[in-house]
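After the structure tokens below, expect a handful of questions from me.
Right, chain A next:
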Amino acid sequence: MDYMSIIVIILAVLLILAAFFVIRSKDLVAAVVASAVVSLISSIYFYILQAPDVALTEAAIGVALTTIFFMITIRKTRRDEE
Partner candidate 1 sequence: MRKILAVFFIGVFGYYMLAILMDFPFGIDHLNPGLAGAYLKDTVSKTGAVNVVTSIIVNYRGFDTLGEVTVLFLAATGMSALLYDGKTMNRSRQNASVIVKAGSRLLFPLIIILGAYVFIHGHLTPGGGFQGGAIIASGFLLMFISYRNYHVSHRILSNVESTAGSVFVVLGLLGLLYGATFLENIMPLGIPNKLFSGGLIPLIYIAVGFKVGAELTALLDTMLKTVK
Partner candidate 2 sequence: MSRILFSFIVFFLFWVALTSSLDPQELGVGALVSLIIAFLAGKEITEDGMKNFSFRRIQYTIRYLFVFFWEMIKANLDVAMRIIQPVIPINPGIVEVPTKLKSNVAKLALANSITLTPGTLTVDIIDDKLYIHWIDVKSENPEENFKEISSVFEKYIKEIFE
Partner candidate 3 sequence: MMFDPVLMIALPLLAAFLIPVINRFSKAIPKYIPVVVIGFNLYESIMLLPYSMVKPVIVIIAGWQPPLGINLTIGPLGNILALMISLVGFVVAIYNIKFVTEEPTEKYYMLFLLIITGATGVVLTGDLFNMFVFLEITSISAYALTAFIRDRNGAEAAFKYLLIGGIASTMILLGIAIIYTYTGTLNLADIAQKMQYVDPKIALAAMVLLIVGFGVEAELFPLNGWAPDAYSQAPTPVGAVFGGIVVKAGVYGLARMIYTIFNFEGVFYFLMIMGLITLLMAEMSAMRQSQIKRMLAFSSIGQMGLVFIAFGLATQRGVEGALFQMLNHALLKPLLFLSAGYLVYYSGSKNIEDLDGMGRRKPFLAFFFAFGAFAIMGLPPLNGFWSKMIIISETIRNGFVIVAAFVLAGSVIEAVYYLRVVGRLYFKKHDDNQQEKYVHGSAIFAMSILVILAIVIGLYPDLVMQYLKPAAEELVNKSLYIQSVFAIN
């Protein structure tokens, strides 16, 4: 058990919790913010797995663009899950 795998396990726990939060949260904005966290942690994963190209793409698309699409959609529809 080296240090790196401890970090990976911690990140995995955070990732799964964030994913749970996406599903559970009643507030759609909070869910979208949580999905940004999922994307953030998966980006760190790609980085650790020696895939900087993918990490960069995930950073460019996951953190900014996808989140923003969701935010615009929520802005144009409604925020609460009925």
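A word on the picks: all candidates are chains of the complex that A comes from, given by their letters.
By definition in this document, contacts are C-beta pairs under 8 Å (C-beta built on N, C-alpha and C of every residue); 3 or more make two chains touch, one makes a residue touch a chain; residues count from 1.
All values derive from a computational prediction rather than experimental measurement.
Peer 1: Any idea which of 1, 2 or 3 touches chain A in this complex?
Peer 2: For chain A, the touching partner among the candidates is 1.
Peer 1: Could you please specify the touching residues of chain A with respect to candidate 1 in the complex?
Peer 2: 51-53, 55-57, 60-61, 64-65, 68-69, 72-73, 76
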